[in-house]
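Apart from one protein chain that is not included, each protein chain of the complex appears where it belongs.
Note that the chains are named A, B and C in the order they appear, and that numbering of residues resets to 1 at the start of each chain.
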Amino acid sequence: MSVSVQQADFDVGAEMAALSAGRDDVGAVASFVGLVRADKAAAADAGVAPAVQAMTLEHYPGMTEKALQEIVDQAERRWDVFGIRVIHRVGRLLPGDRIVMVAVASAHRGEAFVACEFIMDYLKTRAPFWKKEETPEGGRWVDARESDEHAAGRWDSGPN
Amino acid sequence: MSVSVQQADFDVGAEMAALSAGRDDVGAVASFVGLVRADKAAAADAGVAPAVQAMTLEHYPGMTEKALQEIVDQAERRWDVFGIRVIHRVGRLLPGDRIVMVAVASAHRGEAFVACEFIMDYLKTRAPFWKKEETPEGGRWVDARESDEHAAGRWDSGPN
Amino acid sequence: MNVRVLFFAGLREALGTGSESLALPDGIATVGALRDHLAARGESWSALATTKNLRSAVNQLMVAADATVKEGDEVAFFPPVTGG
Partner (left out) sequence: MNVRVLFFAGLREALGTGSESLALPDGIATVGALRDHLAARGESWSALATTKNLRSAVNQLMVAADATVKEGDEVAFFPPVTGG
């Protein structure tokens, strides 16, 4: 199972190790972990974004898993990778908690890095998850970021 | 201690977790693990490279640690990152064994990914390590790869 | 024509419901027409017209407003995604 949506935390070291376990052709495993930020710096700097006390992640059961699998399939078509693991948490999380992990195994580091970044960029813009932050001023749904659309867009010109 | 050269294996999950432990401003941890490949595919395809049965990593005690620290310092000057961990093993390793890990914590994924790739590229070309492979035909010192020089060169035009 | 409609995130909260099964009147054959039909209920349903960059999916695949809706389809409306 390369894609999971779950409430439970995950063990990124174990997931990375599983991608190369029992084989001797994996030379590179790149990974990414996203975590909940309190955003206190932004709050203090701008005076607009109150600190995040917690975050609730909503998803679209069924479609979310399919969308993630489609992103993984695309990465496997575009680059020569041996294995991919994606885990995204849902439910209520606190600052410092892990939200998402992506790990990619390949023979060489170039493919592993690029596929890992691609998956994160597409996940951010194409997988149905929504974040609601709890702040001292109440709850607020996180707005989609232009920079994420931009990051995802840079992959469009490449081979599909 | 952000840089270690050691015989012992490492726990990449624990190292990644340590970079965000006790803080709530880390939104992204990118990591890379390099492993010993048996290179059987290359051996079979080309008939030139016999399969690797083991590998011994030599280093220059003192200089190696300094070179790694200098690479980490450069990454910290170039990108807005919160923490970096580099561990490189030395001694005799078998196919499937971990050789090196780099983990970078930042607020956002862009900086974490790019700093992690930069460190790997510079490590490959600027840190004094040497690999000797054991094959059925005897030992052979690994040649430096043009592609690694090329990968490292792409960072030269950026800010230093 | 009978369809199941789903709403997520801020839109779900604005509408006060996450899903609905409904029989569509004749002439509603696209996702955009379904959206307009629901928005025309007024009150909180106008959120379907005012939500910025509203996204839609048919049978769990992201689609544009001109996508066809058929008997038995699952149609979802939601704001731009913000996972990861």
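Simple rule for what comes next: contacts are C-beta pairs under 8 Å (C-beta built on N, C-alpha and C of every residue); 3 or more make two chains touch, one makes a residue touch a chain.
Quantities reported herein were computed from a predicted structural model and do not represent experimental measurements.
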{"item": "For the chain not depicted, the shown chains it touches", "value": "B"}
{"item": "Listed residues B:Val12, B:Ala38, B:Leu57 or B:Val72, member touching the removed chain", "value": "B:Leu57"}
{"item": "Per the touch definition above, residue among B:Ala30, B:Leu93 or B:Met120 touching the missing chain", "value": "B:Met120"}
{"item": "Contacts of chain B with the absent chain, listed as residue ranges", "value": "34, 57-60, 62-63, 66-67, 88, 99-100, 120, 123-132, 141-145, 148"}
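Throughout what follows, only the chains that are shown with their structure count from here on.
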{"item": "Computed distance of Cα centres, chain C from chain B, in Å", "value": "49"}
{"item": "Inter-chain centre distance, chain A versus chain B - centres from mean C-alpha coordinates, in Å", "value": "23"}
{"item": "Chain A-chain C separation of Cα centroids, rounded to whole Å", "value": "26"}
{"item": "Multi-partner residues of chain C (each touching 2 or more other chains)", "value": "none"}
{"item": "Where chain A touches two or more other chains, by residue", "value": "34, 120"}
